[in-house]
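Of the protein chains in this complex, one is absent; all others appear in place.
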Amino acid sequence: MTSQSVPILIVETLTKRFGGLIAVDQMSFDVREHEVMGIIGPNGSGKSTTMNLISGALKATSGTIRLKERELTAMPAHKIARLGIARTFQLVRVLPDLTAIENVVAGAAFAHKPRWGAEARAFAVALLERLDLGGKQDLPVGSLTYIDQKRLELARALASEPEVLLLDEWLAGLNPSELKIGIDLIASLRDEGRTVILVEHVMDAIRSLCDRCVVMNSGRKIAEGTPAAVLSDREVIRAYLGDG
Amino acid sequence: MDRRSVLRAACTWAAAAGIGALAVTSALAEDTVKIGVVSHKTGPLAGGEAVTHTPNIEMWVKQVNDRGGLKVDGGQKKIELIDYDDKTNPAEHIKAVQRLATQDKVDFMLSPYGTGFNVAAAPIYAKYGYPLIAVSAITDKIPELASRFPNMFFTLGSTTGFVEGARDTLVGLRDAGVIGNRIAMVNVADAFGIELADVARPMLTEAGFEIVYDKSYPLGTPDLSPIIKGAKAAEPDAFVAWSYPPDTFGLTEQAIIEDLDVNAYYTAVATAFPAFSAKFGSKIEGNLGAGGVNPDTPAMQAYREEHKAVTGKEPDYWASATYYASLQILEQAIEGVGTLDRQAVIDYIKTHTFDTVIGPVSFDENNNSERYWSVGQWRDGVFRAVADTGMGDSVKPVAKDGWN
Amino acid sequence: MDILISGLLLGGTYALIAMGLNLQYGVARIMNLANGEMLVLGGLAAFWLFVADGLSPIATVFLVAPLAFAGNWLIYRLLIRPLVRRAKTQGQLDVDSILSTFGMSFIFVGLMVTIHGEYFTYSYLADPFSILGTTVAVNRLVAFIAAVAIGAAICFWLYRTQSGTAVRAVSVSTEAAGLVGINVERVSAFAFAIGGAVTAVGGTLISTFITLDASMGVIFTMKALIIVIMGGVGDIRGAIIAALLLGLVETAVATIIDPGLTLVAAYVIFLSVLLFRPQGLFGRRAS
Partner (left out) sequence: MSRGEAIGLMLAIIVVAVAAVLPLILDGYWLSVALTAMMYVALATSWTLFSGPTRYLSLATGAFFGIGGYLVGLGMSDYGLSFWLMAAIAPVVATALALLIGLATLRLSGVYFVIFTLGLAEMIRNLVSWIQNNFLGSRGLYVLTDFTDADIYWMLLAVSVAIFALGWWINRSRLGFALRIIGSDEEVAKHVGIDTAWSKVVLFMVTGFFAALIGALVAPRYSYIEPNVVFSPELSFIVVVMALLGGIHRLWGPLVGVIPFTLIWEGITISFPNYTTLFLGFSFLLIVYFLPHGVVGLMQSLVRRVGR
């Protein structure tokens, strides 16, 4: 399904400096509608920074990010969210003072396709059921297990019916059995035709989930293509194993 | 929270609430005259209150009780003083006055310290028919306040009278050739200072003075040296500061350091405090300031000795004596009426003349006593009145001759 | 020249007011609203001993410093530490310390009023002294020199000694400091006590030229808070520079524009520093 889709998110020569450090250097790639796109690379290669630039958590030093025809580069995070980009965080961030269902409603109430009141609740209940959190909707989030918190965060992101979903190491920290559940969940999102950008370390997930991948090292894109292709790329292997 | 901490919390709460309940039911003996006062024990005005009001109340209560009490209802009743702290907060003040009137049902109340507090409390005194003999209140609204609150009396003069005293002093010094026309004037940027400066500006200009430096400074300014430097640079003949206690001290210290060479140097509140001369010693010889008294009358001399003996402190040379006089007026009015009938006491105050430490006091149709000293001058360790309204016993002001 | 010298002297006074709170908030993380009362207490001691025994305030400094140190150490151990232990977040600790030190400030005021309810005013070294043609008061000069000495001593301690390094480590991160084996509670108690001692000594010196009274502490607390925040939490150099800056600005405004605007100008400076550098002059940017 990849080839015939149009690009929905276009990143061009994106650069982010922190003082003298260049975290993201001249990154360019695009994401097509209904595809799952992976961003991989060693630790500190700039993957999360790229995500933060797209979601508006950080401001780019130069370069552009466009969603369809809208330029996102200088926008504050809440406007980007309203245009339809939703995300999860590298370290899970649920809202500790709210119940599970309120967490999901939080995702629905303000963003891309706002829902409020009974409609939002019904929508949130359905999402929780969909993510196997049915029956836990009124629990304080502190009492949820780690994977349930991850699910809840995903539900919050999905609640806005995003155009593009950013998953920042969503699978990190799960044990093997949870990991399988997690991968199946993302696979089901893909099957629904959602557009997803996935930052991951878990290579099994990349192989089984991604249509295409971008590989980063030291802030630069060093490879792009299908998972099978990039993972056999010599430069990619060197980047992962080191120069020695 | 575990069980113990819940219990503990509940106990604390109950104990604290109990304190309140306890005090409400405190029983009082019947054969006393209950006199209430709400004072500022802490907060911005506490320092002034502690100098001018509190020792006088202590002394007066002791004197009256030592002689057996107030003569009322054909016998003698001792005074029982009820005293609350308002932390210099008007809302607390009003509440405490209400409490004195309706819970403690005191027979009489003494006046509070500060113009704002007298005005804020006046409606309650009026509502319950208490005479309010205001002392530490200087206002130009005397007629309006008196018509609103017919129970309110004024003893320390109006803003205009207060400034007129300063003007007359300066005019006198100019006529004597001591100073020229150039005046440097500063004021503290708070209600009192702003009001005085606003009255003084046209009044001094009209009297032919030229105000060569005219600045305000905020309350609590830590370094007043730029003001004295600025005033000095304007080369004035006289320096006038409508100041509050901390800045009266601060300005004078800076004036000494900068050697502000003027032949007339005036500061307002606290110049009359004993602490002022204790701090500066002989250096303030010839300093002018708000207040002043005639220290030569036997009544005043006896008062000052008694004050020192009873309270261990010297009274100030301004409102202390007037505040004591207000207590004497109340005392004489109550004994003159012979009962605790407050309306009768108010009428008695309106219609009689009282013999007090500051001389005979009576009130005009605006409940105002037009007899007060307005400007004093330090002479050999005594702060003598050099300007007054209706007193007629002020001495002539002299030149200030350097800071030695 | 006048402005520069008078401004620096005033800045020295402000440094005396703020350095103690900087240690208390920067290191021990206690927003101490009773700071001003501690300062006034130092002033009261000076006044009391001067009037009763003729003791010079300079001598009082050496009496006040150990007493205030001990007193503040006890306050930390008995009253503050339980709050630190139960607080889960810095926000919670801020709330608790605001409430408890506000209570303490009332207690201090209440105690001081019973000792001396009138103004603490006396005259000590109120003599002129000429520096480069500018007349200054000797007592202010003494306070300035003391401020410089105390500031230098604290900086030396923080940046040149091992125990000082531990203190700075705690001010950067209590967690990390704990991980490398620093006894965070002890360091905090120590910093709090030193801070209290510095504040009280400052009060002793300031009382020689500013007329204090028992209720005046809140004015100094506010000034100290503003200087500490303007300098950046946890950086003593920032506090000192902020203090000097405030002193210069206030004096310049008073001399050139209008003394009535000094405090307005001070707050304008404070507010604009925060607007352009939300973490203060030397503060670390919150991550």
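Think of it as A, B and C in the order they're written, each chain with its own count starting at 1.
Basically, a contact is a pair of C-beta atoms (placed from the backbone, for glycine too) under 8 Å apart; a residue touches a chain by one contact, two chains touch by 3 or more.
Small disclaimer: the values here were computed from a predicted structure and weren't measured.
Every shown chain that the unseen chain touches in the whole complex is listed here: A, B, C. Only one of C:126, C:229 or C:281 touches the absent chain when the whole complex is considered: C:229. Although one chain is not drawn, the whole complex shows that of B:194, B:234, B:310 or B:344 it is B:194 that touches it. Listed for chain C, the residues touching the missing chain in the whole complex are 25, 31, 33, 79, 82-83, 86, 90-91, 94-96, 98-100, 102-111, 113-114, 218, 222, 225-226, 229, 233, 258, 260-261, 263-264, 267-268, 270-271, 274-275, 278-280, 286. Residues of chain B in touch with the missing chain: 1, 3, 5-6, 8-10, 12-13, 16-24, 41-42, 44, 82-85, 87-92, 94-96, 98-99, 101-103, 115-116, 119-120, 122-124, 127-128, 139-141, 144, 148, 159, 187, 189-195, 197-199, 216, 218-219. Those residues of chain A that touch the chain absent from the view are 55-57, 76-79, 81-82, 86-87, 89, 93, 95-98, 102, 105-107, 109-112, 114, 116, 156, 160.
By our rule, only the chains that are shown with their structure count from here on.
Judged by the touch criterion defined above, the protein chains form a pattern that is neither an open path, a ring nor a star, and not fully connected either. Put simply, the C-alpha centre of chain B and that of chain C have 34 angstrom between them.
Work out the mean CA point of chain A and of chain C, and you get 49 Å between them. Centre to centre, using the average C-alpha position, chain A and chain B are separated by 73 Å. Multi-chain contact residues of chain C (touching two or more other chains): none found.
Listed for chain A are no residues, as none touches two or more other chains. Across the complex, chain B meets chain C through its residues 41-44, 46-47, 50-51, 54, 88, 186, 189, 215-218, 220-227, 229-230, 245-246, 249-250, 253-254, 256-259, 270, 273, 275-276, 278-281.
Per the touch definition, chain C reaches chain B in the complex via residues 2, 6, 9-10, 13-14, 109-110, 113, 117-119, 121-123, 126-128, 135-137, 140, 209-216, 219, 247, 250-251, 254-255, 258-260, 262-264.
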